[in-house]
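Before I ask anything, let me first share the structure, which is written out below as structure tokens.
Omission of a single protein chain aside, the complex is shown with its protein chains in their original locations.
The first chain written gets the first letter, and so on, giving A, B and C; residue counts start at 1 in each chain.
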Amino acid sequence: MSELSRIGVAIDSDLLEKFDRLIASRGYTNRSEAFRDLIREELVQKTWERPDSNVVGTVTLVYDHHVRLLNEKLTDLQHSHFHHILSTLHVHLDHDNCLEVLVVKGKAGVVKKIADALISTKGVKHGRLTLTSTGAGL
Amino acid sequence: MSELSRIGVAIDSDLLEKFDRLIASRGYTNRSEAFRDLIREELVQKTWERPDSNVVGTVTLVYDHHVRLLNEKLTDLQHSHFHHILSTLHVHLDHDNCLEVLVVKGKAGVVKKIADALISTKGVKHGRLTLTSTGAGL
Amino acid sequence: MSELSRIGVAIDSDLLEKFDRLIASRGYTNRSEAFRDLIREELVQKTWERPDSNVVGTVTLVYDHHVRLLNEKLTDLQHSHFHHILSTLHVHLDHDNCLEVLVVKGKAGVVKKIADALISTKGVKHGRLTLTSTGAGL
Partner (left out) sequence: MSELSRIGVAIDSDLLEKFDRLIASRGYTNRSEAFRDLIREELVQKTWERPDSNVVGTVTLVYDHHVRLLNEKLTDLQHSHFHHILSTLHVHLDHDNCLEVLVVKGKAGVVKKIADALISTKGVKHGRLTLTSTGAGL
């Protein structure tokens, strides 16, 4: 962790009051932490714009495990990219529906391709790639 | 405009350096201004979540003016909501395509409905509602 | 405009019913039009990912015209990019606040830079770049 800088920020009192209310409603007890979170979110978004950035993401899939061969297909796909898939969590939502979350790591361009392949598989009801970060340098 | 508050924000030096590079690439010459913009964006998003908030938005429409009756339909729709539509700008993009931007003002719920009606009109190729603000209190 | 293809799409009856309700609430009277709009939105997003694509966008700015020199700065900025700015609409929201919408055309990378410069100008309370399309080929 790097040393801490203390900077001054000039904000209209009205705007500051509104921001304080907003972040309180989100559970922040520390205003600096809210500012740092705004910064980090911008940086994470920016990183993902370059296909060769090192990123981490999560792929969330909801599917009906009764769909024939779906489970096999998803498992095969994951195996053929095992270098990029750090871990997978499987939750049984109800009798039919499963949720799977994969943690994916690698170049942004590659991670996007893997997520596309999983999400586009027939039988997957809903899929999303969530962009996050290796944490290094954040 | 309200008076200015000067607050201190504690940020890890590494993170601050990255943020400074990011905002420089976006043309900011003043770090406080970049922080204020991050705050205002959050507040604008939050305001639009409540259907009865007073908001301003812009509706952007791209369409082919050769589509039969399209222009008439869009004009009719706009007239029946003229209390909410402050102004409309029309640009001829090429021989076929027009772009129209409407400035819409009112309760968030109503503005969304008007935007939906315009965007869903057959012949409109692309439409977007952009969420912004009356500026009051920002 | 190109000829029309009629394609068949297989959809679970439940899902179709829900979709029909959703698009009805948005004002669609024609299901094919709703599908075409979903497609076009994806294509517009995709186009903006490549910096050298030809795109059209709108830049929405809300600002207090009392801020010293702000108007001059925004006008100067617009003039130095006049090749890319097709038109500008100015609305007086109240005694203090103005809304300006610019229609911007050019390579995606260039249009983004112009939008960044305008939005980051000190005194602009809220700014957004809305991604749309030249309409050609949509």
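Throughout what follows, a residue touches a chain if its C-beta (ideal position, glycine included) is under 8 Å from a C-beta of that chain, and two chains touch if they have at least 3 such contacts.
Not measured: the values here are computed from a predicted model.
A.B. asks: Give me the visible chains that the unshown chain touches, in label order.
C.D. replies: A, C
A.B. asks: Quick one: which of A:9, A:23 or A:108 touches the chain that's been left out?
C.D. replies: The missing chain is touched by A:23.
A.B. asks: Could you please point out the subunit A residues that touch the chain left off the display?
C.D. replies: 1, 23, 25-30, 33-34, 37, 40-41, 44, 56, 58, 60, 62-64, 66, 86-89, 91, 93-94, 96-99, 101, 103, 105, 113, 116-117, 119-122, 124-128, 130-136, 138
A.B. asks: Which residue numbers on subunit C touch the omitted chain?
C.D. replies: Considering the whole complex, subunit C reaches the absent chain at 1-16, 18-19, 22, 31-32, 35-36, 38-40, 42-43, 46, 137-138.
As a working rule, only the chains that are shown with their structure count from here on.
A.B. asks: What is the distance in Å between the mean C-alpha positions of subunit A and subunit B?
C.D. replies: Between these chains, centre-to-centre, one finds 26 Å.
A.B. asks: Which whole number of Å gives the spacing of the CA centres of subunit B and subunit C?
C.D. replies: Measuring from centre to centre gives 9 Å for this pair.
A.B. asks: From the C-alpha centre of subunit A to that of subunit C, how far is it in Å?
C.D. replies: Result: the chain centres lie 26 Å from each other.
A.B. asks: Considering subunit C alone, which of its residues make contact with at least two other chains?
C.D. replies: Answer for subunit C, listing residues that touch two or more other chains: there are none.
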